[in-house]
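If you scroll down you'll find the structure; I have some questions about it.
Only a single protein chain was left out; the remaining protein chains are all shown in position.
Right, chain A next:
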Amino acid sequence: MPELRIPERGLVILVGVSGSGKSTFAARHFAPTQVISSDFCRGLVADDENDQDATRDAFDVLHYIVGTRLRRGLLTVVDATNVQDRARASLIEVAREHDVLVDAIVLDVPESVAQERNRLRPDRDFGRQVVARQHRDLRKGLSRMGKRIRRVHVLQGTDEIDAATVVTERPWNDRRDLTGPFDLVGDVHGCASELRTLLGELGWDLEYDDRGRAVGAAHPEGRTAVFVGDLVDRGPDTPGVLRLVMGMVAAGSALCVSGNHEAKLVRALKGSDVRRTHGLAESLDQLEGESAEFRAAALTFMDGLISHYVLDEGRLVVAHAGLKESYHGRTSGRVRSFALYGDTTGETDEFGLPVRYPWAQEYRGRAMVVYGHTPVPETEWVNNTICLDTGVVFGGALTALRYPGKEVVSVPAEQQWFEPVRPLAPPVPERAPGTLRLEDVLTPGAPTWLSTRTGKVKVPEENAAAALEVMSRFAVDPRWLVHLPATMAPAPASREDGYLEHPEQAFDAYARAGVESVVCEEKHMGSRAIVVLARDEASAERRFGVADGSTGTVHTRTGRAFFDPTLTGRRVDGLRASCAPLFEQLATDWLVLDAELLPWSAKAEGLIREQYAAVGTAAHHALPAVQRVLDAAAGRGLEVAGLADRAARRTAGADAFRDAYAAYVRPTDGLDGVTLAPFQVLAAEGRNLAASEPHPWHLAQLGVLAGPLLTPTRHRIVDLASPDSRAAATRWWLDLTAAGGEGMVVKPAHLVDRAGKVQPGLKVRGRDYLRLVYGPDYLDSLDLLRGRDTGRKGGLAIREHRLGLESLDLLVEGEPLWRVHQAVFAVLALESEPVDPRL
């Protein structure tokens, strides 16, 4: 019973004359969606599966479908006669374009069987000579078929065809089943002693043979080592390195990919005429001193190394020179060449070394890519990729990366073992200035679906388009723009007489959502501000990639700078000093704070003058005049009592309105008089504090800060089950707002499920403050205003909050700028949603 082993994600070409039973075979062994038949495609483009005039268009469609499936990594079976070389060649070309393997399954039935089957099918009325010709073509091509096809499975006769079974094979590079933890080791280049030291540092137990040579290693925690290749050449003890690594790989405690130096050494050992440069001579000389058995074993080992591995459910890819995303898990000559030599352009630099295309700058894949090949003075994350070759053989260091923890461990070289062709420090790679690509944030003609760890968030195209304009024209440098605050919904409308918003509704809403206690924070009437502080220029460059000397930013809820660069710099310096205890407490060299910038007039004086003061003065002068007219009319005995009442009420409303805005006006001059009221420590080194700590923790951390630049945030914690506690909080709110306060924000006092439906906060604004929002006389229209819809705003708040937490997660985890920016951009995009701005 023949067992056909075919590639799991490759292309399978069925070959056989008409009537050989290809469709029946395909239906038996593959899912209907995996099989693309030429007849089916003919039907698609001509409404007739046998219309031979449509063959050309039908194959265009077939190639398109096949190509799309292969690009997406799906096994694809082509059901067409494929007896001619030409027909197969175009399919092989499609497979090559997508770097997948091609197998052929040949159904070789006697011509008479095929002729008989066709005779019984009324739709196959072509002559007998057609099948005869196909048969001749098949015979002719059979011997050559194996050239560009990995395996040709020939099934002779109907019995063999009926008995055959099909199994799929994973490609060798597919080790997604291995989930680590891993210790990934950079280029060793024969530095055996440093390798032993490094493994010791990492906690490995080395095993020695009776001659005291290291021949294996195991980790007590069951870690797996992964070598990124270039074990050999240049260094003092290539055989020693090979012996140890071969032992580890054989024992299953290590994986190793091939480096370009192994590939070349293999060719040399096999007798090819290769130039003994770049340290090859050292390897060959050292191997001369080894036994023939060892040389043979080393050759077998190196010759069997594959060019890359996909590990840990696809989250980790290891290749000697790195690998772009479309090549992950693929198999072809060019994939191997990329993995071994990098994305070379064919040019060489002034040292005669190949010029490599900086593929990592463009990398947008989710998998972490770990590689070596190009010696760098220090490891650096570039778009979730990292090069571990720190040039130990040139006197640098041997470096390992611990996965998944991302800890980098290095041991210095014992000496410079080999003179580099060019200085070890390569020309500093031009750090692309916060390189972002349009496709990171905007998909023309389609909404963007952004994956977060709490589900996907949809950003409609028109919102993204609006955000693009705001982001590119007004926002601060994207490297500083690591977070935007979510919007916040008001508490549901109150039925309390004379109130549109009231604490009880917020308490009720949270109690219903299962929240047990809440924290009520004073809502400062100012402008929402996000503050990013780096300890110094070095940490600004290290953490945020900003090297222009700036060390932080203060920006608005839409990402605009509050001040010009000079003033921003001064305020950042001041805030850093004020926050010094926090830097110490959190052992961090950077902070992101959520805050309110005070007073409101600092940023909004134009708005206050043009809108609020103007309306206020109009009311202030019009209403007394109206009252005078009505007084005179009343004096004449006219019935104007109702009008006079209303005028008096409106006069009082206008006065309250004028007092409301005046309370938020304080003289400021540049930075003088401007303070910051922080209420959350969003993130610090290694910690997404917004996600990991409850609000009382944040307030406690910030409570120890003091200084003229900071305004404290008054707050209290409320036990929702206690009527007394709730009543006391309501009194607190009434006092706060009676004294001119804007109101308060109510938030859960303990952590709630990020993926859940609990509002991150609800605002409860004061009665008089709301005059600024709904007009001086809004209390006359409470019946209408209570009907306002807060649902949309609430939904938006939840989605923006999730995105905000996501951006902080990505920042903290050291994900590339473009990913952080995607989440930040999405918040801005959602903010362009037309939601009632009064909510």
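As a working rule, a residue touches a chain if its C-beta (ideal position, glycine included) is under 8 Å from a C-beta of that chain, and two chains touch if they have at least 3 such contacts; residues count from 1.
Keep in mind that, in the parts below, contacts and distances are computed from a predicted model.
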item: Protein name as given in UniProt for the chain not displayed, "Small RNA 2'-O-methyltransferase", "Formate dehydrogenase major subunit", "ABC transporter permease" or "Na+/H+ antiporter subunit G"; value: "Small RNA 2'-O-methyltransferase"
item: Sole contact to the chain not displayed, among A:A251, A:A296, A:A625 or A:L751; value: A:A625
item: From A:R5, A:K458, A:R512 or A:R609, residue that would touch the chain that is not displayed; value: A:R609
item: Candidates A:L255, A:C387 or A:V441 - the one touching the absent chain; value: A:V441
item: Residue among A:A132, A:L567 or A:A633 touching the omitted chain; value: A:A633
item: Full-complex contact with the absent chain, from A:L4, A:V408 or A:V773; value: A:V773
item: Interface residues of chain A (partner: the chain not displayed); value: 432-442, 444, 462, 465-466, 468-469, 471-473, 476-478, 548, 565, 609, 611-619, 621-623, 625-626, 628-630, 632-633, 636, 638-640, 643, 646, 650, 654, 658, 662, 665, 772-778, 780-781, 784-785, 834, 836-838
